[in-house]
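Sharing a structure here in structure tokens format.
Every protein chain but one is kept in place in this view of the complex.
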Amino acid sequence: MAGNSIGQLFRVTTFGESHGPAIGGVVDGCPPGVALTEADIQKQLERRRPGASRYTTARREADQVRILSGVFEGVTTGTPIGLLIENQDQRSQDYSNIKDLYRPGHADFTYDAKYGRRDYRGGGRSSARETAVRVAAGAIAMQVLASKGVTIRAGMVQMGPICVSELDWDAVSENEFFFADNTQVEALDRCIRDLKKAGDSVGAKIRVEAHGMMAGLGEPVFDRLDADLAHSLMSINAVKAVAIGDGFDVVTQKGSEHRDAITPAGFSSNHAGGVLGGISTGQPLTAEIALKPTSSIGISGATIDNKGQSQQVVTKGRHDPCVGIRAVPIAEAMMAITVLDHYLRQRAQNAEVTAPVQFHE
Amino acid sequence: MAGNSIGQLFRVTTFGESHGPAIGGVVDGCPPGVALTEADIQKQLERRRPGASRYTTARREADQVRILSGVFEGVTTGTPIGLLIENQDQRSQDYSNIKDLYRPGHADFTYDAKYGRRDYRGGGRSSARETAVRVAAGAIAMQVLASKGVTIRAGMVQMGPICVSELDWDAVSENEFFFADNTQVEALDRCIRDLKKAGDSVGAKIRVEAHGMMAGLGEPVFDRLDADLAHSLMSINAVKAVAIGDGFDVVTQKGSEHRDAITPAGFSSNHAGGVLGGISTGQPLTAEIALKPTSSIGISGATIDNKGQSQQVVTKGRHDPCVGIRAVPIAEAMMAITVLDHYLRQRAQNAEVTAPVQFHE
Amino acid sequence: MAGNSIGQLFRVTTFGESHGPAIGGVVDGCPPGVALTEADIQKQLERRRPGASRYTTARREADQVRILSGVFEGVTTGTPIGLLIENQDQRSQDYSNIKDLYRPGHADFTYDAKYGRRDYRGGGRSSARETAVRVAAGAIAMQVLASKGVTIRAGMVQMGPICVSELDWDAVSENEFFFADNTQVEALDRCIRDLKKAGDSVGAKIRVEAHGMMAGLGEPVFDRLDADLAHSLMSINAVKAVAIGDGFDVVTQKGSEHRDAITPAGFSSNHAGGVLGGISTGQPLTAEIALKPTSSIGISGATIDNKGQSQQVVTKGRHDPCVGIRAVPIAEAMMAITVLDHYLRQRAQNAEVTAPVQFHE
Partner (left out) sequence: MAGNSIGQLFRVTTFGESHGPAIGGVVDGCPPGVALTEADIQKQLERRRPGASRYTTARREADQVRILSGVFEGVTTGTPIGLLIENQDQRSQDYSNIKDLYRPGHADFTYDAKYGRRDYRGGGRSSARETAVRVAAGAIAMQVLASKGVTIRAGMVQMGPICVSELDWDAVSENEFFFADNTQVEALDRCIRDLKKAGDSVGAKIRVEAHGMMAGLGEPVFDRLDADLAHSLMSINAVKAVAIGDGFDVVTQKGSEHRDAITPAGFSSNHAGGVLGGISTGQPLTAEIALKPTSSIGISGATIDNKGQSQQVVTKGRHDPCVGIRAVPIAEAMMAITVLDHYLRQRAQNAEVTAPVQFHE
């Protein structure tokens, strides 16, 4: 099955290459009756937009989205929503030198191995440019979720060695790193400057949460909420690990320590990250992802060309020293898509089920 | 969409509850012409079987699998393979006391929230008993993969605080913990005894790898090989995190350090874990998963019943102090299912593609 | 994608060969809270059972179904329902003579072309024996639909040249042909006797309807209710044509004649068969299917063997002179599965939609 769609009932399909004429997609299964304008989507796109921050790529894209269908008189109709973003600042000449090269750490080699050819300009389909469409689709999902009381938020919690000391969600919108701790901004700024000087890059950790969750979302045994979330978050470019709740910390935990007690007022803790047995508990859904440092760096690296000959490559072009920064709105988008998809799946199968217990908090 | 199937072209569907009459499943899309007997499957089931080790649950199940279809004269026919394992040692009386209770850390509450009812005996559908069918289906996948030169292996690399000092794959089949380091067996044994005495449990980390991989598997942008692997591994009971290659370590890595150089003899390292841009490189595919400590422990815990009243619960029944032990063959099964599924998907779309470069090692 | 499943949210997967140990399947996505016993399913199986009528095959099968999961204390739990029917009267010796032959009109040649091998005993997977599982799954769907006020019924309306003169639904349960006209029973009886004497077979037309339909089911533009129904009905063995509403008669109709007027009391006619634009109108959903005469006949036919050599073949074994008879409960099952699937899909996407108009009949 072709792999450019995600979600079963809220289904997002994307198309487009970094340096083609346009990128876009189709959102199929959006419930009717939801107020939606291009501005609602644009707001989220703005957060991911290249050229918007001095800490990210210098490529300038207006990322102006057009809604081509599925919305009538400002309200969704239930029919598929066509989305289009024309590419503008393409500078294809930057890439001709890597036409026959397999840049280390990039998908050049694997795309050739898979398809026997590739659009090499700016990474073609493997470019993070495609994620703009995810953000657009995620904005639609968030609009629907908001009407059900569910909100999604993400923030960077670590960049290289710099960690959040205390999680401060307000900070995320107050600095250009989407970092959940304003006290580290100066250190982050210095870090990026140093990386740029060295022509290097660094990894990052993003935390993403859904609040106002309803209990009962997730379809065991395979399409558990956490399993589908792992899929959607791992599908983001450069992500190498996904953790739910306490993640890898559970390895050293005892059962008596990990399990979240339940009281008449609700759960006492949230080691589980809001999922038990693959089904949401109603607590916040929490996940963390690790993003690798971009391989597009100014330091020369050993590789081969498509004749199998040794080559050295230095990536020119315009790249982010930390791709994790712009991944924040993308992570929100992917969680929103997955949660909404499961909300609809739950509604299909279990429309008549009522909550077993009312917590009195 | 109902969630009890995984894979697109090699598609596994399971059914069955812990204390129902039987568990089973259907493997649809197995290529024809593969030699397959019940013994091939039984061998893998044996490794996961309850009661097989003194370190795991005392429940005794023969776990005798029957192949009901899809195999004729010892060879697969391409039609769906029906699998059946009758349940034997059910002791349903053990569970009547938790009929109205929501055990903390278990799926009792969430199943009720989702479906409005549940088979409470032994966890019902949420029990790890279902994973026997995964192991059976995985054994079929491994049989097919073996004919293509791909082998899968898994081992425990950490249990609570006890880590592998040096990875020794031979050790995995030599100790009852599937631990990849025989020098730690004594420590592990002591740890399990202490846990049993304390009525507690502990988490674990499992490493799983595919060798002999072909380059080109994975369907960007959403059905990337790593994303689908994250889905399938996270769908295993108790798994809370999935890492590909260096996993969360990439957060502190530099780009110059992380990217794997390519030479005419092949890749120089494998930080990527065998996947670039969501497509296999041909290197070993490597992943690690974290399993939480089981919540079925002898220490009393606070919870509520289905009237919302405070209760204390002590799990009796027969449980593993470390569910990670038996997860080893399950992790192999899930990786095998995902890799074979992507092998078939690649064959559909890109049957005529030939490798871009022949490495001369 | 492996093809042994149907439905998206109410998903039925079947397995099993005519002469294997058992046939069975999995029903995934059945809503929880529905009363269901093996007797409910058995009742429908009885109508399709081989050996139940003197007009159908002499093969004797108890067709005793076991529910292996998904039902607890007589009520569905929302988890997958495993179904099993052991094969009994297999007489495999009947088939050894056709091991290397491609019987004309059968799937012998095409299964070999597709899979490179086949279980030749009794047609293997291509046998109508598999449809017992469909009837079982359909019985579950009907149970759910009944609770929503939807009922399904089918009857034979033509066998060879013998047509229903006036449609009489009560007759269907009163004769062994499921024929919707008792006045033709004698003619049908004579026809079958003549066919048996001649060693020949004949085709049939079945009409199938859903009553008590809700408006709004169907997912344009591809998964229209009528398109999905065409898929599910055409997937029945021997079906060669599917008509919705007036079917092929629309070719000669005028627009002024075909379109169904709407009044405050409802639609004035039902040329459309209960679907407009791929979405149900709330009127009865009506379809007709054509079943070919079975190719298993006693008259010698020209064919080849798997060496490409000319051969003559006479089908022995035990076969129905008119496979259309037993197709009646199968057609009901397939319509039930499709309608319920779309009911769930509608509930997912449009749960908050209310009917635009209340007809006052």
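The chains carry the letters A, B and C, assigned in the order they are written, with residues numbered from 1 in each.
Heads up, the rule we're going with is that a contact is a pair of C-beta atoms (placed from the backbone, for glycine too) under 8 Å apart; a residue touches a chain by one contact, two chains touch by 3 or more.
Fair warning: this is a prediction, and the values are worked out from it, not measured in the lab.
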item	value
For the chain not depicted, the shown chains it touches	A, B, C
Options C:Tyr55, C:Phe72 or C:Tyr102, residue touching the unrepresented chain	C:Tyr102
Residue, one of C:Glu209, C:Asp228 or C:Glu332, that touches the chain absent here	C:Asp228
Listed residues C:Lys43, C:Lys114 or C:Lys148, member touching the removed chain	C:Lys114
Positions on subunit B contacted by the hidden chain, ascending	1, 8-9, 29, 31-33, 78-79, 220, 344-345, 347-353
Contact set of subunit C toward the excluded chain (per top definition)	1-6, 8-9, 14, 102, 104-107, 109-116, 125-126, 130, 158-161, 195, 200-205, 215-224, 226-235, 237, 240-264, 268, 272-273, 275-282, 290-297, 299, 301-304, 306-310, 345-346, 349-350, 352-360
On subunit A, residues whose C-beta touches the chain left out of the figure	1-5, 8-11, 13-17, 20-26, 28-29, 32-33, 66, 68-70, 72, 75, 77-82, 84, 114-119, 124-125
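Here, only the chains that are shown with their structure count from here on.
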item	value
For subunit A and subunit C, chains touching each	B
CA centroid of subunit A to CA centroid of subunit C, Å	45
For subunit B paired with subunit C, centre-to-centre distance based on mean C-alpha positions, whole Å	38
Inter-centroid spacing, subunit B versus subunit A (mean Cα positions, whole Å)	26
Multi-chain contact sites of subunit B, meaning residues that touch two or more partners	1-5, 8-9, 14, 114-116, 125
